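On to chain A.
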Amino acid sequence: MTRSARRTRRTLQVAGAGAAALLALSACSSSDDSSSSKSDSSASASPKMSGTVTVFAAASLQESFTTLGKEFEKANPGTKVTFNFGGSDTLAASITGGAPADVFAAASPKTMAIVTDKKDAVGTPATFVRNQLEIATLPGNPDKVTSLKDLTKSSLKVVLCDKTVPCGAAAQKALTASKLKLTPVSYEADVKSALTKVELKEADAAVVYKTDVHAAGSKVQGVEFPESANAINDYPIVLLKNAPNAVAAKAFIALVQSAEGQKVLSAAGFLKP
Partner candidate 1 sequence: MTQLDTSDAAAETLKGGPGRRRVRMTGRGVPLPLLIPALVGLAFLLLPLVALLVRAPWRSLPSQLTSTEVWQALQLSLFSATAATAVSLVLGVPLAWVLARTEFPGRGFLRALVTLPLVLPPVVGGVALLLALGRNGVVGQWLDSWFGITLPFTTTGVVVAEAFVAMPFLVISVEGTLRAADPRYEEAAQTLGASRFTAFRRVTLPLIAPGIAAGAVLAWARALGEFGATITFAGNFPGRTQTMPLAVYLALQNDPEAAIALSLVLLAVSIAVLAGLRDRWMTTS
Partner candidate 2 sequence: MSNLRTTAIEGTDDKGLDAHLIVDRGTFRLDIELTAAPGDVVALLGPNGAGKTTALRALAGLVHLTDGHLRLDGAELDRTPPESRPVGVVFQDYLLFPHLTALDNVGFGPRCQSATKAESRAIAAEWLDRMGLAEHAGAKPRRLSGGQAQRVAVARALATRPRLLLLDEPLAALDARTRLDVRAQLRRHLAEFEAVAVLVTHDPLDAMVLADRLVVIEQGSIVQEGTPADIARHPRTDYIAQLVGLNLYKGRADGHTVTLDTGPVITTTEDLQGEVFVAFPPSGVTLYGSRPTGASARNLWHCEVAGLETHGDQIRVDLTGELPLAADLTTVAAAELDLHQGALVWATVKATQTHAYPA
């Protein structure tokens, strides 16, 4: 890439970030009452939206995004939100491979970069939440796991996400930072699979997201660990270049970033961006 092109690109990025920041600010400030803000945004947005919005989102966003999808459909009758949840890396590969989608919400900037590098995104991705790791153990914590170090006990069957998945990369970061060597029994392809292994009681513990522990309810018991602060994942969201329904897609992204959206996400355990 030429230097001038790079400069142009950076200018655009800054401009884009600025615009995104302004958008976020306006979204935050314009609402006290969710319904009024919704009617506001729908009134100020282009005339009645319709059609399907296809959202590719990281597995950890499953519960909260599904809720947001239903809210979106209620607020905009005639629309339908369909989701494809999975490992962010797999989703990114599908998008660059040509899968038709409107929105991509990844669990790490690295996996988002796979899409933006191939120029399949419009504008700059905006971080809309952050996620922190947490240990999920069997209900009642029978193995008395209290720290990350406890997981290295040889008698425990621990599953981690694969390094290629954001959750796995974050776990590795935390482990390296604490100078711990953990050999799991399996590297799962996405965070939900790791969680399922504990839910099915096949594994004694897994390193997953706070949100996953929250979503699993009584099926697992969460154990926080301080090292997780070293490896918090930023979750970016972006409109895709070849979005079939860009108008509705933008509105969905706006909802995610709005106070209402943030409320839902926080309730699930996400950290504010």
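Regarding selection, all candidates are chains of the complex that A comes from, given by their letters.
Heads up, the rule we're going with is that contacts are C-beta pairs under 8 Å (C-beta built on N, C-alpha and C of every residue); 3 or more make two chains touch, one makes a residue touch a chain; residues count from 1.
These numbers come from a predicted model, not from an experiment.
Within this complex, chain A touches only one of the listed candidates (1 or 2), namely 1.
Those residues of chain A whose C-beta lies close enough to touch candidate 1 in the complex are 87, 89-90, 92-93, 114, 157, 159, 162, 164, 184-189, 193, 197, 200-203.
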